[in-house]
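Take a look at the following structure, please.
Removed: one protein chain of the complex. Kept in place: all other protein chains.
Note that the chains are named A, B, C, D and E in the order they appear, and that numbering of residues resets to 1 at the start of each chain.
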Amino acid sequence: MNERVKAFTDFRKRMNERILAEDNQVVRRFFALDAQTYKAGVLDLKTKEMLGLVASLVLRCDDCIAYHVAQCKEAGVEREAFFEVFSVGLVVGGSIVIPHLRRAVDFLDELEGGGAHAPPAHDAAHR
Amino acid sequence: MNERVKAFTDFRKRMNERILAEDNQVVRRFFALDAQTYKAGVLDLKTKEMLGLVASLVLRCDDCIAYHVAQCKEAGVEREAFFEVFSVGLVVGGSIVIPHLRRAVDFLDELEGGGAHAPPAHDAAHR
Amino acid sequence: MNERVKAFTDFRKRMNERILAEDNQVVRRFFALDAQTYKAGVLDLKTKEMLGLVASLVLRCDDCIAYHVAQCKEAGVEREAFFEVFSVGLVVGGSIVIPHLRRAVDFLDELEGGGAHAPPAHDAAHR
Amino acid sequence: MNERVKAFTDFRKRMNERILAEDNQVVRRFFALDAQTYKAGVLDLKTKEMLGLVASLVLRCDDCIAYHVAQCKEAGVEREAFFEVFSVGLVVGGSIVIPHLRRAVDFLDELEGGGAHAPPAHDAAHR
Amino acid sequence: MNERVKAFTDFRKRMNERILAEDNQVVRRFFALDAQTYKAGVLDLKTKEMLGLVASLVLRCDDCIAYHVAQCKEAGVEREAFFEVFSVGLVVGGSIVIPHLRRAVDFLDELEGGGAHAPPAHDAAHR
Partner (left out) sequence: MNERVKAFTDFRKRMNERILAEDNQVVRRFFALDAQTYKAGVLDLKTKEMLGLVASLVLRCDDCIAYHVAQCKEAGVEREAFFEVFSVGLVVGGSIVIPHLRRAVDFLDELEGGGAHAPPAHDAAHR
């Protein structure tokens, strides 16, 4: 795993533990519900993760986008399908989505072993 | 077709004509691009329409939701699948999505011939 | 209860029943969690409802605003306190909040037995 | 003045009076500041109103859009210029802006004496 | 004061000075109004700061969240109360709020002298 992806993953993991260690049932249940949402139902995992990805794109949350890009990739979404999901997000959400699209593609490139050598600071920040 | 759905559809059609009659190439191309976005590619029409629906839900646009509910239905999305799309939209977008979910389900009921007798004013307003 | 408030309340109730009748556990659990969120904890009900109100204001959801205005009123929030909540929502969210503030105040007036004779259509639409 | 525009204007006026009658200095100052924002400076009134219009479009507030459409018209913005403002809003904000664009054009048509016979309910609701 | 919090605070201070040095009355008055909003009224400072925090959470602005977390802490909000504010923000705003919640809890930990060793880049970026 590349260093930036690792830094992001580690921070995510550590903070989730901090949050779930807190005695607040609403927050804990929300986290459980969030996990349950993407389990295969009549829609398969792949479709649900693509739904999560497009929702994250139009709401413009880099962390959420990176997370669902990784989940989609693991579920077998191919590069061409990724770009069709991106195209829906772009047209629905507008040009304001473009900077997030750039980071999404950069992250996808990284997962695939390429990566565009983004400015080092930005990645830790957004993922 | 039920009266409220018809009023919504008519207004949509008439205004689209007004807009496209205007000599503004950017606006016209945007409308053409919007139509092109949902054409089947490596993802089929059904998946793309579900992507459009969840994006509309989290951005909370009743007109867009109603439009994609209708398109999804035509593409063969079943009630159980609709609710899985809704569940992703609800969890990603939060309780703020609930009023739109109510109107989405009411609209779906209507398309299926039921309908919850929503206050007459609201429907024309939101669709 | 005034007619418009009743129409809103009835639609809300009927659609919630439709939604919860559906066999989708994520949606049902979300609704349960939403109810649990506002139960008194270390913060009392009144404070939590004011938090729900200001969140609804800045996210500009008329239905949610009306709901939390009603809940706040029942929890004992006074008119002067309402306006302090509104002022936070207005300054954080900007002038784009103003139309929602108008409808919020109109709804509050109605609950108090006054009401500004808003255009009939709008109320059913937004509540 | 057409009936729908009048209903909208009356409600706006009455509620603004209700709000400003309240003894909350932050709210009052915000309203004063809002008015001051669009006064001519190094940018003229027309440009400032177009800025207000595009901001309202991408934030998707029908009331605010209608208000700034009316102000722009009074400041001398021509139909072709309106559509260029709309095109920026549409491209930046995405297809989610389209339903608001329809109502904006319908409202502009009305101000010009035409109007597309929108469903009666919707207008009072959104303006 | 920890280094990251200091970098954030310094940048904030310097830029506010740059902005207020500019001869633009609307901007200056807005800043003054913003400060006035959180002064104790019928609602005490603590409640108003919690309102500011939840509004910032659902609008997903890390800088604003960090600012109000600090203000809340100074006003005496305890960890358990913080998590109840967070729970309202999370349920109203949805899972899209989670990455901001992580950074909010990390910032709170830091203020309390702990801190999860977040990736260095992210903090300067978001606060």
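The criterion applied here is as follows: a residue touches a chain if its C-beta (ideal position, glycine included) is under 8 Å from a C-beta of that chain, and two chains touch if they have at least 3 such contacts.
Fair warning: this is a prediction, and the values are worked out from it, not measured in the lab.
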item	value
Missing chain: touched chains present in the view	A, B, C, D, E
Touch with the omitted chain, as defined above, among D:M15, D:L33, D:A66 or D:L101	D:L33
Subunit B, residues in touch with the chain not shown (by the definition above)	25-26, 29-30, 33, 36-37
Residues from subunit E at the interface with the omitted partner, ascending	7-8, 10-12, 14-16, 18-19, 22-24, 26-27, 30-31, 34, 37, 55-56, 59, 61-64, 120-126
Interface with the undisplayed chain - residues on subunit A	60, 79-80, 83-84, 86-87, 90-91, 95-96, 98-99, 101-103, 105-106, 109, 116-122, 124-126
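Definition applied: only the chains that are shown with their structure count from here on.
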item	value
Smallest number of contact steps required from subunit A to reach subunit E	1
Shared chain contacts [subunit B and subunit D, defined touch]	A, C, E
Taking each chain's C-alpha mean as its centre, the one farthest from subunit E	B
Centroid comparison with subunit C (C-alpha atoms), farthest chain	A
A-B against A-D, pair bridged by the larger set of C-beta contacts	A-B
Turn needed to bring subunit B onto subunit C - CA fit, degrees, nearest 5	120
Chain centre separation in whole Å, for subunit E relative to subunit C (CA means)	25
Chain centre separation in whole Å, for subunit C relative to subunit A (CA means)	32
Multi-chain contact residues (two or more partners), subunit A	26, 30, 33-34, 37, 55-56, 58-59, 64, 91-93
Touch-based graph of the chains, sorted into line, ring, star, complete or other	complete
